[in-house]
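Note sheet for the following structure.
Every protein chain but one is kept in place in this view of the complex.
Should a chain be cited, it is by its letter among A, B and C, assigned in written order, with residues numbered from 1 in that chain.
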């Protein structure tokens, strides 16, 4: 049960009003707590997408121009298993949003609070439902005639390609509720002499990339025990 | 005996040359170590003073325009006793340089390194002797026909009005060589309850001086547990 | 090697001209006080800047700038050089109009949701503590192989400041919280992204989590969340929500974008680890470091930074032979919890190639892993939380190169 508010600092802070809570308490959790009632169709979502999203994310959500692709890399089989098979392939290059997202609430919440990037919080509830549905439709998760709503969103969750692809079995959550490992999983060895190491250089900055970050001489101060190395291309003044 | 230079950081730093030492080792100590041979007359000093010093310090060294007066407040009797009598009078307003200075080397050294203020280190050795002598002449310490030199500067020292007016009997020199007091001379008392204090306000910023440092509202940040008080004169916008 | 600025050899006229010819500043009158009511570094320090890594992001408002670790001393990061990470650009918010709201995920968890002004927050009891903030993606470009030339880019998403603020626990107590059910805390920003992140209530209860407004003696910088941000010692930077407008106490984690889609660590088995928050033990030698050139053989002080999200550093060891042999480094006092610690070791360079490394151990006994040890567990696609031992190769030319060992 909630404790009584402490009276130690009386007069500092005041109760929030219902209207204020409504204006700011916009988060939507994986259990859909916070999700406003409403719905939106894939068809309406396409409209929203092409009007307000495609300029940045591409007509099929696959653009790499302003951000990494949202859509791609998932299969019908992934929708069935809830595991994105390509994530086990170290050779597969990028990772799209749909390959990673494990809760549909996360998409809804984020689009609602932050998109369009240059006009965040401008979408109506219907638009958020619709464009979320359209994104999932682009990814082959929802059919063309789908109307997503607060009533069927739990079903949508059960189709997310990577819904089963996550774990909290690690030691990096600093609380008791999540994360089940007691000790860090990757650790060094405190050897001091003749350690079992072959100090062979396996990877070194290639010469052509030495100057890819500009002239390093200009990225160190003018005096010091070391100066910055001049990485201008040969022949530059 | 000087220890051999440590070889721990070989190659870092190199011996100073004789010319370099001559260029920078300019300090003159109270025992006149460092004082260059040479001389300068009060008469020559007047020339230097009026050409290079009086514009800031006044024709008699008494100006308060760019700095506090150099000359004034000392008497013939002070020259005899080596104690400036007026320093015992709490009612006497300012303190001139000559009322305080206890070593003539200090004047020589400082004028040589720092004056004229806008052209430091521009005086010749003769000019420094001369203008130092002239300053002391203005203060009634040296006669009009005096020629001060490295040979008679010890005599000049014996005329300084405040030569005997100083002490190092205190606990604020953090070494063994000077300062003879073991413990701080002014200390509070660690009383915690019903301390023997009459909390009577004896001095408070007068109302007319409340705004002498500008509008204090503009000297505190815009937010905080306290704001700055508006000290604009009544009626200001 | 590049020429050292030195007074030797002595020119034929018997002295260094920088000594024999008195400079203008020794023979003239300088600038007045309050030339600048708020001063700036010397014009000769213009090379010391935070910088973007070209090609890392496609936009500059959802991006990163890196602190120039190669040029920093001690442990405090000058606020003007603090690394930046924005998701929807930075803002300079009017503090007199900024508000903090505290509420619960349901009405039973927080009895009286409240609203605070900055004036009010700044009246409450505050503390000041030195802590590092490190982005979970720091060193992320180097998981697979060497990608960037200097420690600004390999490790520069870390900074360290003295933060001042109100312990969040004090604010929660003002509202009346059911601490049995309310084991998760949401922080939410006021910027366009309205960044959200979940924290465990345990951290709040420890008193370490601050609702902070001060950084290095002054207010937070706009780029770092002015006028209010969370300080979550030991936890990755993304949780230190900037422009903080709201705190919610809940009975479940929130599945925010930056804990479900980003700041998730891909493991070799294809699973993504979520809620990986702690920044584990780590260190880097900053002098000498990649992209520098040693001016001469002889003595150098190897120096660098070490830290752990689990508490204090216990020790740092340094190797100059690529990890075969190690020496214990000096730790500069004060060694503070979840704070940068500067270490140093004397070294005489004999002019031959050397492989310089540092390896930190924290108070829990956790030893920083090598790349081989780290990859054996996590593979090389995690993006986040790369805390591997960094290796710098000093070449015979004196040039220092970023390398990774097999």
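Rule of thumb we're sticking to: a contact is a pair of C-beta atoms (placed from the backbone, for glycine too) under 8 Å apart; a residue touches a chain by one contact, two chains touch by 3 or more.
Keep in mind that what you see is a predicted model, and the values were worked out from it rather than measured.
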Contact set of the excluded chain (shown chains only): A, B, C
Given that one chain is not shown, which residue among A:24, A:110, A:146 or A:173 touches it? A:24
Touching residue (missing chain; options C:143, C:300, C:371 or C:392): C:300
Looking beyond the chains shown, say which of C:191, C:259 or C:399 touches the absent one. C:191
From the list C:13, C:107 or C:218, pick the residue that touches the absent chain. C:218
What residue numbers in chain C mark contact with the hidden partner chain? 4-7, 16, 18-19, 23, 25-45, 48-52, 59-61, 63-65, 71-82, 84-86, 88-99, 101, 115-120, 123-130, 162-164, 190-192, 194, 213-214, 216-219, 221-223, 226-227, 243, 245, 295, 298-301, 303, 332-334, 336, 342, 344, 346
Name, in rising order, the residues on chain B that touch the hidden chain in the full complex. 1-6, 8-9, 12-16, 20-21, 24-27, 29-31, 33-34, 64-67, 83-85, 87-88, 90, 95, 97, 100-103, 105-106, 109-110, 113-114, 117-118, 120-121, 162, 165-179, 184-195, 197-205, 209-210, 212-214, 216, 218-231
Using the touch rule from the top, list residues of chain A that touch the missing partner. 8-12, 14, 17-20, 23-24, 117-122, 221-225
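Keep in mind that, in the parts below, only the chains that are shown with their structure count from here on.
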Determine the shape of the graph in which chains are vertices and touching pairs are edges (line, ring, star, complete, other). line
A-C versus B-C: which has more C-beta pairs touching? A-C
How far is the middle of chain A from the middle of chain B, if each middle is the mean of its Cα atoms, in Å? 66
Mind checking the centre-to-centre distance between chain B and chain C? Centres are C-alpha means, answer in whole Å. 46
Can you check how far apart chain A and chain C are, centre to centre, with Cα atoms defining each centre and the answer in Å? 21
Contacts with 2+ other chains: residues of chain C: 123
If I count partner chains per residue in chain B, which residues reach a count of at least 2? none
